[in-house]
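Dropping the structure in here first, questions after.
As you look at this complex, bear in mind that one protein chain is not there, while each of the others sits in place.
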Amino acid sequence: MRITRYAATLAALGLALAGCSSNAGNQAQDTSAQSTSAVETNVSFAPGTTMAKLHDAGTITVGTKIDQPGFGLLNPRTKVPEGFDVEIAKIVAGKLGIAPESIKWTETVSANRESFIQNGQVDYVVATYTINDARKQLVDFAGPYYEAGQDIMVANGNPLKIESPDDLAGKNVCSVEGSTPAQNIRDHYPQAKLTLFDVYSKCADALDNGQVDAVTTDNVILTGLVAGSPDKRELVGKPFTQEPYGIGLKKGDTEFRNFINDVLEESFTDGSWAAAWDRTAGKITGQKAPEPPQVNRY
Amino acid sequence: MQFLIDNFALFRDAFLTTLSLSLLAGVLALVLGTLLAALRVSPVAPLRGLATFYVETFRNTPLTVVFFFMIFGLPQIDFVIGFFPGAVLSVGLYTAAFVAEAVRSGINAVSAGQAEASRAIGLTFGQTLREVVLPQAFRTVVPPLGNVWIAMIKNTSIAAGFSVSELSSLLPRLVNANAGDLLTVLLGVVVGYMLITLPSAYVVHRLERRVAILR
Partner (left out) sequence: MTTPVLFDLPGPKARARARIGTAVGALIVLGIIAFVLVRLAGNGQLEGQRWAVLFDTRGGVPQALGEALVATLKVALVGMVLATVLGLLLAVGRLSGRRWVGIPVATFIEFFRAIPLLVVIFALYFVLPGFGVELSAFAALTGGLVLYNSAVLAEIFRAGILSVDRGQREAALALGMRKSQVMMQVLLPQAIRRMLPVLIAQLVVLLKDSSLGFIIGYFELLRQARSLVEFFTPTFGNQYTFQIYVAAALMYIIVNVLLSQLAKYVERRTRRNAKTAATAEVELPADVQMGSGGGISTV
């Protein structure tokens, strides 16, 4: 049959190629096992609290995103997400006496973060989750654990001289549909022409292809995209918003919120927060950890 | 309800985008699909092979993949196409394969005697197809073509992932800021599609009755 012949040709080609090695494969071999955050072994919590329940269960379900460079990306080899959000979630779990291997990761997207928290499908969400008033109606936030700033990425050399969001007027600007940065542009810079995809890598490709003039979102994500193709892309480097990222949890669980806030503050001072940054976002961007934000116990 | 009223302009624009995308892609699919069907019954074997290759490839590929190659594959051979034209092309080229299959089944349904009679009076292949077979074939394939049209309308939603602000793109866009109104957004989107599909189904139904051939 013809198909068998095609398949055979393809397989032969595959074998030939399997002989060579790919950069991705070489890199995967180099990376040593990532160090993980400390796990408290000797902890106890007041009975009845969420902390006690989770500690006794010995396992926890965390919602995160898996398509945010620097914050949460799924590693195809380990099947576990990696990134700053993920490390923060591990720090919190560690203080509950739960090892990283016992964390069950669930992908939460913008459309289901609130409902997953409300329904108890996840215990908490660390997913580039901007704290705002509309969301506070539905869920509670611990943190912030990070202050993001929206920035702009342009083609290398910045041919259109885009220095600030005001320069975006009349330009094709790419972001992700349903993201806060995209809404920012709509609300405050309506003259920019938005191009919206479902993931940032498509925006980066569109920039390389000349299909868009600029990409805008959180500066860490953009730095990650620049790091992948430094010869084609560059960062404007002037963040123009402040987006506090918080940990979302069930509304009304004040004890749990206070506990997470304590954990975050501790991690700010004992260096584990900065270490988490260096392992993830810092590794991509090559930048040192910023000043930790001020926890907001509203 | 208040939420829908507040965002009426968004829903209206998205609806118009879906409608124009559907109409343009529909015309493209109809023209190209008919041409492909004609090729598939033509006397020249390589042309038949070419049309078969086209139909089989597009039928067996998810539309999302077609979109991907249109928007991000073409620039790799230094062609850049706009997002809306790219969406029209993707949906149109994909649907053409199904139109071709529908029209071909219509051609097969025209009785062989008619084609033989046409040849007997000296009509060429092109004339036989144009003057005798296709007019009848189209009348028998009104219902399947109508169904292809309606299926195509729902398929335009894939364009949401490729920067076309059509109806389904409202789901992620509105839900991010208004997670509490998830059901309302869903409802608005569904109604938007129904505004196109229900009248379409009605027109197809009427047309079917008017042109049906009694055998």
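For reference, chains read A and B in written order, and residue numbers begin at 1 within each chain.
We take it that a residue touches a chain if its C-beta (ideal position, glycine included) is under 8 Å from a C-beta of that chain, and two chains touch if they have at least 3 such contacts.
Everything numeric in this text was worked out from a predicted model, so none of it was measured.
Chemist: Have a look at B:V65, B:V80 or B:V211 and name the one touching the chain we're not showing.
Modeler: Of all options in B:V65, B:V80 or B:V211, contact with the hidden chain holds for B:V65.
Chemist: With the missing chain put back, one of B:T34, B:S90, B:T140 or B:S157 would touch it. Which one?
Modeler: B:S157
Chemist: Which residue among B:V31, B:V80 or B:V190 touches the omitted chain?
Modeler: From the options B:V31, B:V80 or B:V190, the contact with the absent chain belongs to B:V190.
Chemist: Touching residues of subunit A against the unshown chain: what are they?
Modeler: 1, 3, 6-7, 10, 14-15, 17-18, 20-29, 66-67, 69-70, 73-77, 107, 109, 111-112, 115-116, 118-119, 121, 199-201, 204-205, 208, 224-225, 227-229, 232, 284
Chemist: I need the residue numbers on subunit B that touch the omitted chain, in ascending order.
Modeler: Residues of subunit B in contact with the hidden chain: 40-48, 50, 56-57, 59-65, 68-69, 72-73, 76-78, 94-95, 98-99, 101-102, 105, 107-108, 112, 115-116, 119, 125, 128-129, 133, 144, 147-148, 150-158, 160, 167-168, 171, 182-183, 186, 189-190, 193-194, 197-198, 201.
By definition in this document, only the chains that are shown with their structure count from here on.
Chemist: Let me have the rounded angstrom distance from the C-alpha centre of subunit A over to the C-alpha centre of subunit B, please.
Modeler: Between these chains, centre-to-centre, one finds 38 Å.
Chemist: Please give the residue numbers of subunit B that touch subunit A in the complex, ascending.
Modeler: Residues in contact with subunit A: 71-72, 75, 80, 83, 160-163, 165, 169, 171-173, 175-180, 182.
Chemist: Quick check: in the complex, which residue numbers of subunit A touch subunit B?
Modeler: Touching subunit B from subunit A are residues 110-111, 113-115, 134-135, 137-138, 174, 177-180, 182-183, 195-198, 202, 205-206, 208-211.
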